[in-house]
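Note that one protein chain is taken out, while the other chains of the complex remain in position.
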Amino acid sequence: MTEPAKPIIQIQNVSKRFGKVTAVDNVSLDINAGEFFVLLGPSGCGKTTLLRMIAGFELPTEGRILIDGQDMAGIPPNKRPVNMVFQSYAVFPHMSVADNVAYGLKIAGVKGGEVKDRVAEALELVKLGGFGERMPDQMSGGQRQRVALARSLVMRPKVLLLDEPLSALDAKLRAQMQFELSELQEKVGITFVTVTHDQDEALSMACRIGVINKGEVAQLATPSDLYEYPSNRFVADFVGSVNIFEGKLTLDEPDKAAVDCPGVGKIYLNHGVTGPHGADVWIALRPEKIYLHVPGEGKAVKAAAQDAPDGYNFARGKIKGMSYLGDITLFEIELDDGARIRVSRPNLSRHDQEDFTWDDRVSMHWRADSPVVLLG
Amino acid sequence: MALFARAPIAPLEYSRTLWMRLWVGAVMVFLYAPLVVLMIFSFNDSKRNVVWRGFTTKYYEKALGNDQLVEALINSLTIAALATLASLVLGTLAAVMLWRFRFPWKGAIDGTISLPIIVPEICLGVAFLMFFAAVGWPTDLVWPFNLGAITIAHITFCFPFVTMVVRSRLATFNREQEEAAKDLGASEAQVFRDVLIPHIKPALVAGALLAFTLSLDDFVITYFTSGPDTITFPVKVYSMVRFSVTPEVNAASTLLIILTVILTFIALKAQGVKAIAETH
Partner (left out) sequence: MAEQDWKTSKRTFAAVSLPTLFWVVVFFLIPMAIVWLYSFGENRGLTEIEFSGTLENYKRATEWLYLTIFGKSFAVAALVTLICLIVGFPVAMAITFASEKWRPWLLLGIMLPFWTNLLIRTYALMMLLGTQGFANKGMGALWEGTSWIKTLVGLQPLPTWEPVQLLFNNFAVVFGLVYVHLPFMVLPLYAALDRLDRSLIEASLDLGAGHFRTIMRIVVPLAAPGIIAGVMITLIPALGAYLTPDLMGGTDSQMIANVIERQFKKANDWPFGAALSFLLIYAMFILIAIQSMRKKVPEVR
């Protein structure tokens, strides 16, 4: 987006407590008009509560929620300019598909002819044209979800809220719906706010992701920033797979830094981290960013030396476990210094997985821009 | 439950709106006020149930000293205990039969078993009156055999309720548990004892409570079935109420209400409010 983003939803210092349990803890975030925003977090982290507060089904204990600049306090769900697609879809089982989609329009007082046109249009949009007369129990789960989508979209809400939209679908259908939802969002231009616990789903669909942990926003970033530049251990660990080592900051200058990780070795970064010297930090290193070398450690040392001083960003060890996943092979390696590390290796040719096997001695290196220093 | 909620009321918290609370409160008053008044006036030192004249327990002494009333109460409890026991056995067997097996005429048999629930009490009473007259059932047996006719009648209308409750519980039984037990070497009887019975236990407790209270509660069918010398508590109270409204009836009623409450709480202690509530 080139124009300055305008927030359609402003969540300001919102907390929600159920008795003694704090589900949402002082959350503030803005969701921009027209973006596909995803709230990502483990189950029970408060993300669904947050979504339900936007819809008006739960009321914040503290703080306020503004939609399009208007404070939503005291405004019931049926008066809010947002619509929701429920996790169970909540398609009315006693009404035909067309009646389901027309339900909100009729309440809004839209005239008969227009209702018909808009229902047909909405069903066309979700690729259910011609299904209007069906009853929900004659449709598959995926189709029912489309009905729920059409039923909400037909209201032309300012924001569409989706609660775990893909969780009930099987893997194939889920992948397809991820694309379709993104496509649909671009086509209708409505702001989508989705809740999910599935990082793949979040990474593939979102413009921006808010990672929620224990009721708080852990990080707010675009998918690639979230993956490449996690700001804390929770995000690094929750989004994708990662090796995390504890260490001490030994060097910290504007263009370089070094961390001593007992059990792993010395890690060199080609950028500064602005932390106090000697501070306890954590290093996150993604498994796919570690290069494995066929025995003969000269190559590894040489490769590491390309962008790091001697003895940095290099390790050796023994393969303790491996799992072949088709596209990649995952290795569990016990380093000579004691730590265990996970490394993934793409199977670029058909016989790549035969290069290594259990108990092989290996050496490895990573580039100086790969490790991420986490302060918390 | 504070009448005025502090936190704002979320859309689905219907039970927190003032109107709902007033409504539920009024219904509860409607349901309980007569019983509470009855219990309070059992301690009233007056022949008539109108004005409070001071506290006394003399009507309890009178009620407990009334041999006929005590005998009626003992009869009622005996019948209820016997009917409950038999209903549990018959009801559970019927539930297992209907749940487990496929057999000819199943629909008709299923319907017939639940028929005593639907047939009006008065018709059932009439049927037993005619039946026992037709077979010449002896009316001059010694206690407790003189309660046989009433007990039989009670079993007939109690056990279908047990069947209903147990059957709905059986429907939630995971057959794989049974298969797992068999896989581990259990016999049919062991499966029944170790897996099935524990699963339906809440339903058995609820069913027993239901059967016991239904039996204790019954007036109409007993009224038609009882011989001249076998009187049950409701029949006795009925004749007392017809005759005159006295605090003695209040005292006797209070005792029975307390008994019901105690039974309920025993059942709740055994199974928890939720389990009992769910079986209804």
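Letters are used for the chains, namely A and B, taken in the order the chains are written, and counting of residues starts over at 1 for each.
We take it that a residue touches a chain if its C-beta (ideal position, glycine included) is under 8 Å from a C-beta of that chain, and two chains touch if they have at least 3 such contacts.
Since the model is a prediction, treat every value here as computed from it, not as a measurement.
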Options B:A63, B:I152, B:I200 or B:I231, residue touching the unrepresented chain: B:I152
Options A:I11, A:M53 or A:M84, residue touching the unrepresented chain: A:M84
Which of B:L35, B:A180 or B:I266 contacts the chain that the document leaves out: B:L35
Sites on subunit A contacted by the missing partner chain, in the whole complex: 55-57, 76-79, 82-84, 86-88, 90-94, 103-104, 107-108, 135, 148, 151-152, 155
Missing-partner contacts on subunit B, residue numbers: 1, 11-15, 20-21, 23-24, 27-28, 30-35, 37-38, 41, 48-50, 89-90, 93-94, 96-97, 99-103, 109, 112-113, 115-116, 118-123, 126-131, 134, 152-153, 155-156, 159, 171, 175, 188, 209, 213, 216-217, 219-220, 224, 234, 237-238, 241-242, 245, 249-250, 253, 256-257, 260-261, 263-264, 268, 272-274, 276-277, 280
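To be clear about the criterion, only the chains that are shown with their structure count from here on.
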Interface residues, subunit B side, partner subunit A - complex: 7-12
Subunit A residues touching subunit B - in the complex, by the definition given at the top: 56-59, 61, 74, 76-77
